[in-house]
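Complex shown without one protein chain; remaining protein chains in place.
So that you can tell them apart, the chains are marked A and B in the order they are listed, and the count of residues begins at 1 in each.
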Amino acid sequence: MTLLAIEHLGKRFGGLQAVDDVGFTLARGAIKAVIGPNGAGKTTLFNLIAGMLSPSSGAILFQGQPIHGLQPCQVARRGIARTFQNIKMFHGMSALENVMVGRHVRTAVGFFGAMLRTPACRREERAIRERSLELLDFMGIADCADTPAVNLDFGRQRAVELARALALEPTLLLLDEPAAGLNIYETAELGRLIGRIRDLGITILLVEHDMSLVMDISDEIVVLSFGRKIAEDVPEVIQRHPEVVKVYLGE
Amino acid sequence: MTSELFLQYLVAGITYGSIYTVVAIGFNIIYNTTGIINFSQGEFVMLGGMVAITLHNFMALPLAILLAVLITMAVGAAIEMLFIRRLRSPSVLRMIIVTIGVSILIREVALHLWGSGVRSLPYFIGNEITTIKLGPVFVSPQVLWVVGTCLVMVVLLLLFFQATSLGREMRACAANRVAAVLCGIETRNMVTLSFVLSAGIGALAGAVVSPITYSQYDNGTGLAIKGFTVAILGGLGNSLGAVAGGLLLGVVEAFSVSVVPLAFQDAVAIAVLLLILFVRPHGLFGSGATAAMKEF
Partner (left out) sequence: MSAKEFVFLPVMAAVVLVQLFTAASDSAYYLTQLTMAAYYSLLIVGLCVLMGYAGQISLGHAGFFAIGGYLSAGLTTRDLLPWAESPVVRSLDALGCLNHGQDLYGAQLLTVAPWAAAAAAVLAAALVALALGVPVLKLKGHYLAMATLGFGIIVYRLVLASEYFGEADGISGVPGFPLLPGLTVSGDSAGRVANYYVAWMVLLVAVLLLRHLIDSRPGRALRAIHGSPEAADAMGVDVARYKLKVFVLSAVYAALAGVLMTHYNGGIGPSEAGVMKSVRWVAIVAVGGMAHLWGALTMGVLLNFLSLRGVFGSYDDAVFALILIAIMLYAPGGIFSLLPDGRWRERLASLARRGKSGEAAP
């Protein structure tokens, strides 16, 4: 069953066609990776799906509904969470509070309810806190809950960011180069973690440079080069795909 | 409206407009080298007028004005060296707050030095009622002084930035600070120089316009707001745009007198500012794409 469908997607910046007529689908429960050399248009594609950019042409359908042109916050409300390549923690907030922000779209208390601290608000706050602690625990970093998030080491910040994204209870999780800045052990650990997240029933689309991770965890891989899709298949086939080899190793 | 009245309004608009232009260019010079909007820009104009008036008690007018400009330039340098330079890794918010603080400080010092009274320099030629017939209109020679001085300053500044190596270094600093440092340009001195230059042109404008508009310790805020409006109209950092923007605002303001009560005249300029900020924050002539690349 198709969760996400990209159809003839194009994005032009002035004279540069960053994404050119790209199309693929993502089945519910799958892990799909988008790879390609630098400047292939991976990040642009990612930002188009996350709502940071709106496409020049084509469509993005999520659960059959068009989501292209929506603001990032509207995309998030549809159930799409994301992480950032260069981790974006909320400064001045603890790890736990960072994750609690992730519950934003699943909760409802507004200015008045919060200021008056209504019983509904108290109940909701307690639920937010409990769920967020569970997620930190799931990531194995419950002991860092009260530490200011920016004081954590890189690996833990990545874990907090993942917990924050999971707090949104996403149907689709977008990971922007999740292995960037991690060593091989941490990358392997991340691979296991992504597998566990999929086991929760969450579909995952990731953009990644690290081939070992991609080949290890992906069900399917899309290869971009100069904004165009040049291949889409299972990892074993992609590894031997002549055009992909050419793009990565040169002529 | 008679055509004569029309021309009178037009002349008034151009006179005020040229002062606004000079203030706007002052904003631009500092903005281009530092990315700071210097809220104390209007105070330079006030200081130029006030210092010249005081010095004129002891010396001839040209000398008094020259000294006033030099003193204000020194004040500009002092502001940069005492305050701006000491901001380590400043955020925009902190820079705004510091220059606002500086502007109030200058104003308060002026209040204690000169009191709250209104003063002015004498007319450079003749007096209030001397006029020259310029085609169909009679204008005060002082108007010609103001417009002429501002025109000369704008031309000289453009030449300075285009044709001298120092001017080119300042522009390099504006275009890309890191690259300028790598090319061996001492950016710190460029920043000081930009404050000195802005202070100097502001002070000269303040002195020549003093006979017409009078000088008072709190003139600065109004001038700063209007100069900023003009800088935005012309596109922040664009000095030729500032000339067009200045004349436009001056004329609009002058003609608004026939529609809006005098008491609300300042509000007209601010309404223009709010309007332009809401509709085209990159200015009438700038493009949105290049504006988006700058830090606000």
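Note that contacts are C-beta pairs under 8 Å (C-beta built on N, C-alpha and C of every residue); 3 or more make two chains touch, one makes a residue touch a chain.
Given the structure is predicted, the values throughout are model-derived calculations rather than measurements.
For the chain missing from the display, the contacting residue among B:Ile100, B:Leu144, B:Leu158 or B:Val181 is B:Ile100, taking the whole complex into account. Touching the chain that is not shown, out of A:Ser54, A:Gln71 or A:Ser212: A:Gln71 (per the contact rule at the top). Note that of A:Arg82, A:Arg131, A:Arg158 or A:His241, the residue touching the chain absent from this view is A:Arg82.
Note that of B:Thr15, B:Thr221, B:Ser239 or B:Ser256, the residue touching the chain absent from this view is B:Thr221. Contact residues of chain A toward the unshown chain are 50, 52, 71-73, 76-77, 81-82, 84, 88-93, 97, 100-105, 107, 109-111, 114-117, 121, 124-125, 128, 143-144, 147, 151, 164, 168.
Although one chain is not shown, part of chain B still touches it, namely residues 37, 83, 86-87, 92-94, 96-98, 100-102, 104-105, 107-109, 112, 221, 225, 228, 232, 261, 263-264, 266-267, 270-271, 273-274, 277-278, 281, 295-296.
Note that in this section only the chains that are shown with their structure count from here on.
The distance from the centre of chain A to the centre of chain B, each centre being the mean of the chain's C-alpha atoms, comes to 50 Å.
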